[in-house]
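With one protein chain withheld, the remaining protein chains of the complex are depicted in position.
Letters A and B name the chains as they come in the text, with residue numbers starting at 1 for each one.
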Amino acid sequence: MRLNRHMTVFALLLAVSLIAAACGGGTSDTTAAPSGDDTTTTAAPSGSGGTTAAPDTAPPTTAPPSAGPVELRWFIGMGAGTDAPVIPLQQAIVDEFNATKPLGENISLKMEVVDADQAATILQTQIAGGNPPDIVGPMGVRSAATFFGGWLDISPYIESNSYDLSDFDSAFVDFWNIGGEQIGLPFGAFPQMMWYNSAHFDEAGLAYPPQEFGAPYVDADGNEKPWNVDTLRELGIILSVDENGLTPADDGFDPNAQVQWGYCGTLQDEFRGLATMFGAGNFVADDGTSFVFPEHWKDFAKWYHAAIYEDHFVPTPDFRASELLSNPSPLGSGNCSMLATHTWFKGWGTGELPFDEFDTAAIPAGPDGTITAKLHADTFAIPKSSAYPNEAFQVVGWMLGAEQGPNLAQIYGALPARISSQAGYIADPANDAGFTWDVGLEALSYPDIPSHEAWWPAYVESIDGLGEWWDLIVRDPNADVDAVIPQLEGILQPIFDRATG
Amino acid sequence: MATSLTTRQQDTVEADPEWMVKARRRTLLLKLGTTALTAGLLAIFLMPMAYAFVTSVKTSEQASDPEAPILPSSPATFEFEGKEYDVLSVPIDGEVRKLAIVDPGRQESEFVDPDNPEAGTIVWEGNWRQLDPVRNSDWAWGNYKDAWDFINFPRMLFWTLLYAFVTLVGSVSASAVVAYGFARFRFPGRSVLFIVLVGTIILPPAVVLIPTYAFFTTIGWTGTWLPLIVPLMFGNAYNVFLLRQYFLTIPREMEQAASVDGAGPFRAFIQIILPQAVPALTAVSLFHFFFAWNDFFNPLIYLAGNRDIVPISVGLSFFNGTYQQNPNLIMAAAFIVLVIPLTIFFFSQRIFLSGIVVSGADK
Partner (left out) sequence: MTFSDAITEERAGPRLRRRKMSGAEKYEAKLGFAFISPWLIGFAIFYLVPMGASLVISLFDYNLATNEASFTGLDNWTRMLFDDPNTWSSLWVTLRFGLIMLPVSMFSAFMLAVLLNSLNLWGRNIFRTLFFAPSLVPFVAGTLIWGQVLNSQTGWLNRIIEVFGINAVGIDGIRWLDEPGLIPITYTFIGIWGIGNMILINLAGLQGIPTALHEAAHIDGAGWWRRLVTISLPMVTPVIFYNLVLGIVALLQYFLPPFVLNPGNLGYPEGATNFFMIYFYQQAFDFSQMGYGAALAWFLFFFGLAITIILFGTQKYWVYYAGD
């Protein structure tokens, strides 16, 4: 027992010494510990030396002209841009900037490409550690959300630089107005289309889905039916096959030996993105704090569960994660007939499929007849703690300009956000990637409003909660979907309450 | 053990040829049994590695073929009118023919005979998926070359080896000095300091990540190798812990004898203790080398974005794009990366393992 007492003393001693050290560190080393100001909200614990001196609301024109050369850091990894083939293309843009120096001799640009899986942690470390990059992107709303509150509101910079927005669709510009702050301008749009494997349709003796939004599906015998989720299910079942060539409609079909699936949902989406096919929606009521479950999304949850476990035309999550459908993508594996995804799928996603074996078609209408093709519109944002916000804005402006904008769009598989560039872009043979771009252009007329990535309270935590709930349905063959649906409110409402205080 | 058995029996029983044969047979059986058991366990143990290896010699197309056998193979193909078609075994009129499928269908499919393509297409009724494809073994060894070319192995190897060896020398020598201090000398607060040392292992590194990063940013070291190398030069808690355990087994008398001869404590440490601890130092060096070889998160954070100076561990993540993954190339690269540490391990066993017998016998 004497021994234990001494142990306690050691532990206490250690604790005291560490606390003493910590307090010492806190007062003497402002870079590492939160500076204990009297105010409750203090500046960031690090990087307060000079970098936050310019308040982000200060008119940029009064920002002191930077003396000496400035090297701006462009951080890539939060979205597209880390795939091997596009890295040299981005480097070419950086090289061109540094060769032509469009913003003066003093400003140069440097690119940092980091591991996509770890990008968020690296960026958090850099920002909190006082070494923030100046430009972050391209990225979608979901990635930007981790840092909501930390991005620079660029509205004053747009004004002071008289940046012309008339060539952008105003809906696109508003896309990045989040919580009243303009945190970016879209450089490109990634409309959603139905990508399909035409060889699968041929083998099953089926006609291809329509390429015109709103057009009917015309089957092999010339009969018309609406191109909607019912037709998708019908075709999906025919296109799903087990190793003996039986479909889910046949007796003796073995779902554990399935080798081909009719429809694989979307790529890299949480529930809201999957469900937009049944119509856009929002889990947050207009008051911004209370939970509401859109009825058509409840229908979607039931439809999708049945699609996986009763009709077997959508793969189970396990099949989906297996190398049968992930190497490199469901469509590219050659084992999936239809996938509803965005133009960023271009190039890599179709894998080794020959160009004449796939194409794009319209998104089918939801149960009530409305067509919704959800939209991604990526941006480049500037961290609030960037030391050179005005310069960073000007570089972003250059990147989104009429000259570089289409280049970036091409690199990332986007339609240029600048309206004036779109038609020429589609006509350019350099952008031929084996599918019909016109479908994408048309899809822009059916965006999901509100966006499936719209802001909601405690963005990341809410998405986590949603994912936890969706797994109860999508990963459980025996889930009683009607009983699981109401559980979402119990998960999300407390998160909303905590976030909105 | 088997040899000692023989010796003992020889003492009691005079050389008995019949018995000798029996003993030899028994030893042989024992060896066979032990080796078979170990091999069996190893097979279970290495099953995931076998999967990784098979994946490393497949193309992405082969990997996602649901009906492919375990070993890499591809369906035989036949070129007909400018396109490649798979060859299947088709039972027609009581014989099985190898035909290329040009137009697959659910009820009937069209084939051509590769030996006689001019004869036109042959229609076969039934579901083509029930036919067996003709497969040829097809190992994608090219993955290894592609992986090698893709991430500039020689340059990454240079940085990895530089990191591993510089920190190995610095960390192991500093750790040895520190461990000796903890093992041999009485000084006030020794136990507390040792618990503090162990405490640096217990505190999750992730929680000090940001303050540490902020510190290195302040002194301008981020983006270089310095934050990775310099701290290790002052010793590493794991190494100190392990070496201290070994030093504690060396009798004090050895240094006492040296100090009688007039050697100072540092000289005694260098001349008496270190030679005694060669196996332990080898062990620690090995562990450190493997740690440095596979260190992933620290180089990732501190060298972020500077793709020209990253080590191999980080380089492997280049195969993972935002959307695109190439599992086949990742596996191939992983096996290339394994070769060097495994070779070092294989050859170091002589020093590392047999050497310890000496230190044990000395006790």
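The criterion applied here is as follows: contacts are C-beta pairs under 8 Å (C-beta built on N, C-alpha and C of every residue); 3 or more make two chains touch, one makes a residue touch a chain.
Small disclaimer: the values here were computed from a predicted structure and weren't measured.
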Residue of B:85, B:111, B:128 or B:180 touching the missing chain in the full complex: B:180
Contact with the hidden chain (one of A:192, A:247, A:316 or A:394): A:316
Which of B:19, B:139 or B:194 contacts the chain that the document leaves out: B:194
Option from A:146, A:160 or A:420 whose C-beta touches the chain left out: A:146
From B:35, B:89 or B:136, residue that would touch the chain that is not displayed: B:35
Those residues of chain A which, in the complete complex, touch the missing chain: 2-4, 6-7, 10-11, 14-15, 18-19, 21-26, 29, 32-34, 36, 40-47, 120-121, 124, 127-128, 146-150, 255-256, 270, 309, 316, 318-319, 321-324, 384-385, 458, 460-461, 464, 467-468, 471, 475, 477
Absent chain, residues of chain B that touch it: 1-5, 8, 27, 30-31, 33-35, 37-39, 41-42, 45-52, 55, 174-175, 177-178, 180-188, 190-191, 193-204, 206-208, 210-212, 214-215, 230-231, 233-235, 238, 240-242, 245, 248-249, 251, 265, 269, 279, 283, 287, 290, 293-294, 296, 312-313, 316-317, 319-320, 325, 327, 330-331, 333-334, 337-338, 341-342, 345-346, 349, 352-354, 356-357, 359-361, 363
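FYI, only the chains that are shown with their structure count from here on.
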Rounded Å distance between chain A and chain B, as computed from the means of their C-alpha atoms: 35
Residues of chain B touching chain A in the complex: 55, 59-61, 63-64, 66-67, 103-106, 127-130, 150, 191-192, 195-196, 199, 209-211, 213-218, 222, 297, 300-301, 304-307, 314, 317-328
Contact footprint of chain B on chain A as seen in their complex: 10, 13-14, 17, 29, 31-33, 45-47, 73, 75, 77, 79-84, 111-118, 121-122, 124-126, 128-131, 202-205, 241, 243-245, 258-259, 267-268, 323-329, 332-335, 344-345, 348-349, 351-352
